[in-house]
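As you look at this complex, bear in mind that one protein chain is not there, while each of the others sits in place.
Showing chain A:
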Amino acid sequence: MSQFSLFSSGIELANLVVSSGLLKLSWDKISELYTELNQSEEIRWKVYQQPQSNCIIVAFVVSPNRTKQLLEEEELVPSSSLPFFHFLRTKIDSSFSISKAAVTLFDCVLDQLSSFKDRVGNSISMIITGHCLGGSVASLFTLCLLKSINQPGTKRPLCITFGAPLIGDKGLQQAISQNLMWNSDFLHVAASQDLVPRFFISPYNPNAMEIDSQIGIYKPFGIFLLCSKYGCSSLEDPEAVSEVLVAMDLEIARNKPPNEQWHMFDYGAVVKRLMSTISFKGISQLSEMIECPRQAGIVLQLQAIGLNRRQQSGDSNPLIAKLEKCEEAFVSKRKMGFDPSKKLNKRKEDMAKLEWYKKVSKSEDKGYYDSYKNRGSKKDLHVVTFKKSLTNYWKEMVAEVERMPQKEEASFRTRWLYGGTNYRRMVEPLDIADYYKENGKKDYKANGRSEHYIKLEKWLEEAGKPLSSQVITRKQNVSASLTEDSCFWAHVEEALIQCELLRNGQEEESTRKKLIEFEEYVMEQIKEYAVSPEIFLGGSSFMQWWKDYEQIVGTSYKSQLTDFMKSRLYQQYH
């Protein structure tokens, strides 16, 4: 069993947060800011420079009256009307919604925040904090910051909210939590006595539970620091957070009159108490029955947040089992996470084998494209196996990149683009061969091309840098390199089909035009040293085309390509 599933580190992480003193630091700024809040003001924010450190704290508070009003609205705003947050969307899960209350408040300060953001840049450490709906605004502002921190060396911001309500739906949760770094940038402090953090997830809130309505249900993201009078613990898995928030709600409701007047909960006392208990052993106890450290960790967590007080009798709390399951699923999901570097060397072996195949085919005066297409020998069949594993690997890789938010994607791409491009140039011709082997199939580029090739090619174009820059070095090296346009052979196959059509006397005019376009295309590639000299091997489909074409156009026809071919200049192309 691996390290990751044996232990539950929630308590330790929570303890680290408390003893770091950052909670106190942040809350002190918030309570200072509350004293400056005017009667008429809806929302107030301020930047605090920390003495003797390169760290600033940005705090947000919202007027209690306004808070009460806004909390009545559970409405969500879909991402389509939130252009500011479009960067969060991935190509796969592209929509999410954010609570209207948070968006409304955020809009009030957006202009000021944007100019502030441009002014400070990413070089200083920033804590963004807020209480209640102020915390929601802090979260949204932090999200904006994430857009621009991608280069290594920039400081990651930390968002600490106190008693903030949930602000988004499953879409937002997924957008954030699938990025390990992003999810860890949010720390939500929620006290068990405070209703607000679980307001939108509470089984007692009829609006939040409406399943049939258009509005999605609110979901948590980020790391939660849950505290009670017994201590605190942290939870990361969003499923577990939901479970625990609901359990807390039920637990508290049991002990409180349901129609209690709502008030702003003061976190100052909570933070102070947590700080003062650092030196104490605490009163948590474990039954002697527990032998697994992970289960022990979960029991201690539940004790710390006040959810495991009531059964002393020994019948176990169903929540423990639930959380254990959550943790297991969460961890295994993480571990399953695609790690491209792991299999990289294996795939390099496949590429080396393909390279060798290419070389052997060349020595048979055929080129690997035609060798594979004809499947004349045993080695051609072997190729199928490693072609398949390579294709699976890169399809998975492309899908993984697609799942990433656009910003992250960019840096990921550059790292793998070299390998991806090599793969595409080497393997796509084989797919083309497979495609045209079936009788009557036409137009590979429109009908047969796999999505992942299109993506890989598009990324190379967007990267803007041709892989080998100068024609002169390409010339030196052309015999060892791959044809740059991985669809070259699809063009050849189309040209072959057109020759066939012409021979049968069909579609005279447009077909000829297409063939002339093909000629020009090939000539262009040759001039750029962008095609491999293997296309001129005796048994290649390209030479087959040339034989056909030469017959069709007759001896009087003259063009750059026919000159090049007839004068056998191609023999010097290497």
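For this structure, a couple of remarks:
Everything below uses one rule, namely that a residue touches a chain if its C-beta (ideal position, glycine included) is under 8 Å from a C-beta of that chain, and two chains touch if they have at least 3 such contacts; residues count from 1.
In this text, contacts and distances are computed from a predicted model.
Chain not shown in the complex: UniProt lists it as "EDS1 EP domain-containing protein", one of "Hemoglobin subunit alpha", "Sodium/hydrogen exchanger", "Fumarylacetoacetase" or "EDS1 EP domain-containing protein".
When you scan A:S19, A:S95 or A:N392 for touch with the missing chain, the hit is A:S19. Checked against the full complex, the candidates A:V61, A:A138, A:L187 or A:L496 give a single residue touching the omitted chain, namely A:L187.
Only one of A:Q49, A:Q285 or A:Q551 touches the chain withheld from this view, namely A:Q285. Residue-level contact of chain A with the missing chain is found at 2-4, 6-9, 11-13, 15-17, 19-22, 55, 125, 127, 155-156, 158, 180-181, 183-185, 187, 223, 234, 236, 275, 278-282, 284-288, 290-291, 293, 296-297, 300, 331, 334, 341, 345-346, 348-349, 352-353, 355-356, 359, 418, 465, 467-469, 473, 477, 480.
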